[in-house]
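All protein chains of the complex are present and in place, except for one that has been dropped.
Showing chain A:
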Amino acid sequence: MNQPAPMIEVTNLDKFYGAFHALKNIDLTVHQGQKVVICGPSGSGKSTLIRCFNGLEWHNSGRLVIDGIEVYEGAKEIRDLRQEVGMVFQQFNLFPHLTVLENLTIGPMKVRKISKAQAEETARNYLDRVHIPEQADKYPAQLSGGQQQRVAIARSLCMETRIMLFDEPTSALDPEMINEVLDVMVELADTGMTMVVVTHEMGFARKVADTMVFMEAGQIVEISPPEQFFTNPSSERCRLFLNQILEH
């Protein structure tokens, strides 16, 4: 790789919840177009880490620079940053009082001040990309979990994001719906989007990731390319974790 610009630069990052040390001395660099999959046991700080990337959580020390913008609590540019960094949540978090189309247009119209017609055109375009153009006028509650999560992905994309964060996007889904969401994510990866994905879907990780990160107890234990990560991880804890989740 000819080292494109770093999109996410984490140096020496620490985060506390009261006395609890949630993230310990995190160092991580994500370049443009890179696909990073973060895995690890629950409570290891994966979600906390990516929630720091768009200011849903604030770190207590260290540096965090996203696309050239320094992130810290109270930073003026944080709202500009959030427009560039999309986030897909485990629980979808669609706006239940708005139709699918309105869910996709409200951000561009109110935050980016784009005209309604143009926002709707973009929205329909992205609904096509996530394969549910026919659901535009329904309310979220009328859709299946998989469809809701695809709407959530489209909602982030409508903001013309440059980085997409996925926080366990398939963990709340029924098994038969996981693949339709993963397929959309694979297609998104093919477009060259920078992606950071917290997931336990190792099949997806093998297919898409160019970097695997393993976290435990608030620390990054291992960063390696997937070939090495899955066949010959350097840490024993990582090997144990993989054995556990790949057994079935």
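The rule is simple: a residue touches a chain if its C-beta (ideal position, glycine included) is under 8 Å from a C-beta of that chain, and two chains touch if they have at least 3 such contacts; residues count from 1.
The working rule: contacts and distances are computed from a predicted model.
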Task = Name the absent chain as its UniProt record does, using one of the following: "Nitrogenase protein alpha chain", "Ion-translocating oxidoreductase complex subunit C", "Amino acid ABC transporter permease" or "Peptide/nickel transport system ATP-binding protein".
result = "Amino acid ABC transporter permease"
Message = Among A:35, A:82 or A:150, which one touches the chain that has been omitted from the display?
response = A:82
Message = List every residue of chain A that touches the chain not included in the displayed model.
response = 54-56, 79-80, 82-83, 85-87, 89, 91, 93-97, 106-107, 110-112, 139, 141, 152, 155-156, 159
